[in-house]
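Every protein chain but one is kept in place in this view of the complex.
Now for chain A:
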Amino acid sequence: MIQIQNLKKSFRTEEVETLALNNVNMKIEEGEFAAIMGPSGCGKSTLLNIIGMLDNPTEGSYQFAGHEVGGLKERQRTELRKGNLGFVFQSFNLIDELTVFENVELPLIYLKMKKAERRGKVMTVLERMKIAHREKHFPHQLSGGQQQRVAIARAVVTNPKLILADEPTGNLDSKNGIEVMNLLTELNQEGTTIVMVTHSDRDSHYAHRVINLFDGQIVTESQNRAMGAMM
């Protein structure tokens, strides 16, 4: 599903050029659950942003489902993102002014789906995330765990092929964290590819594969055998 070759990303300020990713090569198969780990500043989030088509690489190739997306313009990336990708963030990033229902509904609006159809889909996913009873609440009225469940609902409501999760449990206590990881695992078992950036060893064990980054380069890759079994 994802094929990255010789990918480089550098950031230039007025005087300094920082190489955030240096010659990254990786492949993620459909249905895989991959975790990207590494110390702060190693380039994890940069890599996830590029995979999520929020940013373009400086050099190298990035193919998504067989299409080269590395050099696409912002509008083309937006179009490709819609319906194909779902995002889950550490800080949830729910829109404060929208209710739970409206937050989850938003990606469907951008897909120009009809209202009745949207309602059905949103309610289904909210029920699945066990948050339907809170559909009219605003984000600030929910606990952290509930907010992240809404964020996951929003990420999966379009049935995306790929979910990108950036430290999804970083702002949660362990109980809520486990709940979120179980949800992601469930989605993965149903066929959704998941790429997750994490600091947490525990979370990384949910993944099939752990990719370790250091100073912008992949230093090790390891396979997990018993996903979630330890939990």
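List of remarks:
Just so it is clear, a residue touches a chain if its C-beta (ideal position, glycine included) is under 8 Å from a C-beta of that chain, and two chains touch if they have at least 3 such contacts; residues count from 1.
Keep in mind that, in the parts below, contacts and distances are computed from a predicted model.
Think of the chain that is not pictured: of "FtsX-like permease family protein", "Ger(X)C family spore germination protein", "Molybdopterin dehydrogenase" or "Anti-sigma-W factor RsiW", UniProt labels it "FtsX-like permease family protein". Across the entire complex, the residue among A:10, A:93, A:159 or A:224 in touch with the chain not shown is A:93. Per the touch definition above, the residue from A:78, A:143 or A:189 contacting the chain not shown is A:78.
Contact with the omitted chain, checked across A:65, A:109 or A:219, is made by A:109. Annotation for chain A: contacts to the undisplayed chain at residues 45, 49, 52, 54-55, 74-75, 78-79, 81-83, 87, 89, 91, 93-98, 102, 106-107, 109-111, 154.
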